[in-house]
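Of the protein chains in this complex, one is absent; all others appear in place.
We call the chains A and B, going by the order they appear; numbering starts again at 1 in every chain.
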Amino acid sequence: MKKITEQAPEAEEEAFSEDVPKKRKVVVPGEVIVSGEDYLPGEGAKREGNDVIATRFGLAEEAGRMIKVIAITGAFIPRRNNVVIGRVTDITFHGWLIDIDSAASGFLPLEESPRFVNKNEMDQFLAIGEVVAAKIWSVKAKGIDLAMRGKGLGKLEGGFIFRVIPNRVPRIIGREGSMINLIKDKTGCDITVGQNGWIWVKGENIDAEIKARKAIEFIADKVYVEGLTEKMEGYFENLKK
Amino acid sequence: MTKEHKRPDGRKNSEMRPMSAKIGVVPNADGSAMFSFGNTIAIAAVYGPRQLHPQHMQDPARGILRVNYDLLSFSVSDRKKPGPSRRSQEISKVTEWALLPVVELKEFPNTVIDVQIYIIQADAGTRTAGINAASLALAHAGIPMKNLICSVAVGKQDKELIVDLTKEEEDFEEGEGATDFAIAKIANTNEYTLLQLDGKIQPEVVKEILNLADKACDEIYEFQKKTLKESISK
Partner (left out) sequence: MSSMPSSNLTIEAMKKIFAEGKRFDGRKLTELRDISITLDISNKAEGSAGVKIGKTEVLVGVKLGIGTPYPDSPDKGNLTVSGDLLPLASPRFEMGPPDFWGIELPRLVDRAVRESHMIELDKLVIEEGEKVWTVYIDIYPINDDGNLIDAATIGAIIALKNTMMPELDKDGKIDYEKKATKKFPLSKGISPISFSFFKLGNSVIMDPTREEEETCEARVTFGLSNWKDQYMINSCQKSGNTPFTKEEIGQIMDLLPKKFEEVNEKLKKFL
């Protein structure tokens, strides 16, 4: 039986910071962000002669010498090590087909189930329509392989899932999880955030779950706001009144 | 001194109709925009990159750009019967070719990027308004692009060279009649991605008219850029 080993070091998350002021401006594709030999084009940017130009619409960010453009809208582009939330669409001989709301389908191999699952009992472990939190193990042209070992991953039961624009996920998580932890704290809910924009919430009661969802949607709506964590503290205080 | 040619709506020869645009008009789409030249109003929505079915249509080397352009039935005086016409099929294809050179499709093998363009109100220049709307929508969708695409129709009324014709101007019949030349280009370059012409125009005049188109496209680019930037609210 093939064993999928633990991942390589964590993929670099989209840098999210509201504390360290980095120069940010909105750029359109083809626009010159900066000129100069010293700069390094990162994601969403490329070098053309002396200029670093934007290759997509978004927020250009200068971090030291690196220039990148953060996308603020658009479809989810799957990357290795992304945690995603998906829905089972089919069961095959070797595993489960998972819709992760991206251009390619996800596939969860039978070997990835946390306990031994008989080939004939596959739908008892995961049936069509059920939801999982999984990690992207590899991204290939024909599909995406998923793995399900690790904290917070596995079949999701109870609660509900909803979607936000995938690019807003970094601000929902916050620097080192500060934002999502604040929401979990204030609502008492279990929350798993998928990089594909799907979010799972489970609380003690419906009111708590609705509260968590509203807070998350409030944040997702804002494209970029300084001091968002403080604003959210205030948001929850106001709810109490 | 020659008298300045008077256009029916009072514009100068090189003047475009007032433009207006709005980003995000279709919340369900990955990117969307409305763009209008005077009374011609186009909306565009982009979905993708997303799964392409049937599988045999997938290209393992690159994503596919699929454009669908059409007029809404009530966008024209003589109601257009619902369903694709040959005209709309042709415009869909040339629009695809107009946008293709700037879209970095190699980054999305086996997928499709769907661009849907509809004309809500037509007063000539519909394909150019559609291309401008689509360019905005593609950018809004975060699709990696080399640049924006700008599009405008230039033309000739008898001997007068004009920019952004209305339907009335397209129907002009005196002298050399009306020539309608729809162009699209990669912003800030000399590369034309759409060239469609109907009428009667001398080859040397074509060179001159392209200069007019270039100036108009510069304006359109600035307007597109401004529209995209202003759509991000703080």
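Here is the rule we go by: a residue touches a chain if its C-beta (ideal position, glycine included) is under 8 Å from a C-beta of that chain, and two chains touch if they have at least 3 such contacts.
Predicted, not measured: the structure shown is a model, and the values here were computed from it.
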Identified contact with the non-displayed chain, of A:139, A:161, A:182 or A:208: A:161
Touching the absent chain when the full complex is considered, from B:6, B:79 or B:200: B:79
Residue in contact with the excluded chain [from B:14, B:68 or B:196]: B:68
Contact footprint on chain A, counting only the chain that is left out: 86-87, 99, 101, 127, 129-131, 156-163, 197-198, 200, 206-207, 209-210, 213
For chain B, the residues touching the chain missing from this view: 25-30, 39, 41, 43, 45, 47, 50, 68, 72-77, 79, 82, 114, 116, 118, 120-122
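Quick note on the criterion: only the chains that are shown with their structure count from here on.
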Geometric centre distance via CA averages, chain B-chain A, whole Å: 35
Chain B-touching residues of chain A, taken from the complex the two chains share: 26, 28-31, 44, 55-59, 71-75, 77, 102-105, 141-142, 167, 223-225
Contact set on chain B toward chain A in their complex: 30-31, 47-52, 60, 102, 104, 108-112, 139-148, 187-188, 224-225, 228-229, 232-234
